[in-house]
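Yeah, one chain of the complex is gone here, protein chain that is, but the others are all in their spots.
Right after this comes subunit A.
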Amino acid sequence: MSTTSPLEKAGATTGNWLDERVGASKVVKGFSRKIFPDHWSFMLGEVALYSFVILLLSGTFLTFWFVPSAGETTYTGPYAPLAGQHVSEAFNSTLHLSFEVRGGLLMRQIHHWAALVFVVSIIVHMFRIFFTGAFRKPRELNWVIGMLLAILALIEGFLGYSMIDDLLSGNGLRIAQAIVLGIPVVGSYVSFFLFGGEFPGEAFVPRFFVLHVLLIPAIMLMLITIHLILVVVHKHTQYPGPGRTNNNVVGFPLFPIYTAKAGGFFFIVFGVIALMGALFQINPVWIYGPYDPSPIGAGAQPDFYMGFLDGAVRIMPGFVEFEIFGHTVSPNIFIPTLVVPGLMVTPALLYPWIEQWITGDKREHHLLDRPRNAPTRTALGVMAITLYVLLWISGGNDIVATHLHLSINDITYFMRVGVFVLPALAYVITKRICIGLQRKDREKVLHGRETGRVFRTEEGEVFELHAPLSAHDRWLLVGFDAPEPAQALSATDAAGVRRPGGRLEKLRQKISKFYFEDRVAPVTPAELASAHHHGDHEEVTAGEGSKPAVGSGH
């Protein structure tokens, strides 16, 4: 150690200083070589995390100029079409930020694009978790935290979008206020407390501001921290494959591989969003003008993440509103805006426990499912996506109508039926596709892969050579669990006493049957051996396949 460079010496000194103060060596020892598995779909959550960081950075920049006040002022800036107009301080400062602060428009656009990327990546990440069964024990809590984060992200986005006080967001806010107003019994009171009186009033801008920049981001930051701590505590899930088991993690160490890959990926996400901010205009509030309750443009659209709610509102028939005992009840408002989202979120939130109850499986799961190997779950997920997309399209029914030259009334009537029929159809189709893929997998294991080499025997028989799979290739197709439907227990036990909870148990069996009755089991060694005895062509290929016949089962 006589040839240490000054740099190494400085590093050693710093390390020593840190270790003696905070025990840095233990932290490095515990974390630096922690193994994380590799898969492109694990980046989705990273995109969400990084766009949140970008939102914090760009948002902080914006607060230096944004004036959170609905107080009235006169616009005197360089955007000529609005010169002399009465606008709120919030709107005025947003225009100042966009037109006069160098880089202000860029930061605003980065902030808005990052918000959209944030929500998209959360949604896609969530479906990755769902389809691969990553929510199973011990990760149920993280699933719930993720759902809460998704909901908070929508609220956070809506608040930030609304507090600029432009015409488009003002109309969105008016709709939000009508939702609050339509809550039975307490609606008008909640609305008056929220807005400090009548809509729009002047209170909402500063209130939304503090919720948007302080309270909700703080809660989200806390939840994200717990989310990530739990990822470390549980160790990351991994996709099935040779060498991957429920008891190990196969991958690369945090330092240096993921420091470079994930750290680099943060810069890539930031760079792409910066590029979007540089090239693609978003939310040009000066074109909409300041909020005024009287004017509105055709084709009014919220940000995409509010689209499904707006769509539910649009296709809801109005006749369901009624009056009773001198009170107005508006299911045409609270069904699509409160009941429908509740019905979408609650089963999703509880899904880990629902599935656990049906399967009775209380084991820890760290190996992911291939979506085809959980056909009912996958079909339910696609059903949910279908419903969401249909509602979202309904939210743009006017845009669809003008672009496709369709009648807006026809689209709406179609969707009123479609949101019930099409998700069910999507369920059936997806389930059949999954089972078809599973059968194809079985076929491949039993009879080998197609080689494309066609032979004719001396007797004139024509056949294609199939090459048996190697043990490694085969493992992916056979190494999964296929739960069987719960066996019916007799209503009474051995002593003739009625079992407690018999009815619930019966329900469980019914759902279990619905889930697993058409299960496709993985090929067993015995099945493969017997297939080899029956299929003589595979016997041929076992000897002369284009690949060395590794692990052919003989």
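Methods note: a residue touches a chain if its C-beta (ideal position, glycine included) is under 8 Å from a C-beta of that chain, and two chains touch if they have at least 3 such contacts; residues count from 1.
Basically, contacts and distances are computed from a predicted model.
Engineer: Can you match the unshown chain of the complex to its UniProt protein name from these: "NADH-quinone oxidoreductase subunit M", "Raffinose/stachyose/melibiose transport system permease protein", "Cellulase (Glycosyl hydrolase family 5)" or "Cytochrome bc1 complex Rieske iron-sulfur subunit"?
Structural biologist: "Cytochrome bc1 complex Rieske iron-sulfur subunit"
Engineer: Per the definition of touch given earlier, which of A:V27, A:L228 or A:I268 contacts the omitted chain?
Structural biologist: Final answer for the missing-chain contact: A:I268.
Engineer: Looking at A:M316, A:I358 or A:I393, which residue reaches the missing chain?
Structural biologist: Counting the whole complex, the residue in contact with the absent chain is A:M316.
Engineer: From the listed residues A:F195, A:F308, A:Y427 or A:F516, report the one that touches the chain absent from this view.
Structural biologist: A:F195
Engineer: Touching the absent chain: which residues on subunit A qualify?
Structural biologist: 34-35, 78-80, 99-100, 102-103, 105-106, 109-110, 138, 171, 174-175, 177-179, 181-189, 191-203, 233-235, 242-253, 256-257, 260-261, 263-272, 274-275, 277-279, 291-300, 310, 313-321, 323, 326-330, 332-333, 336, 364, 366, 397-398, 408-409, 412, 471-472, 474-475, 478-479, 522-526, 529, 551
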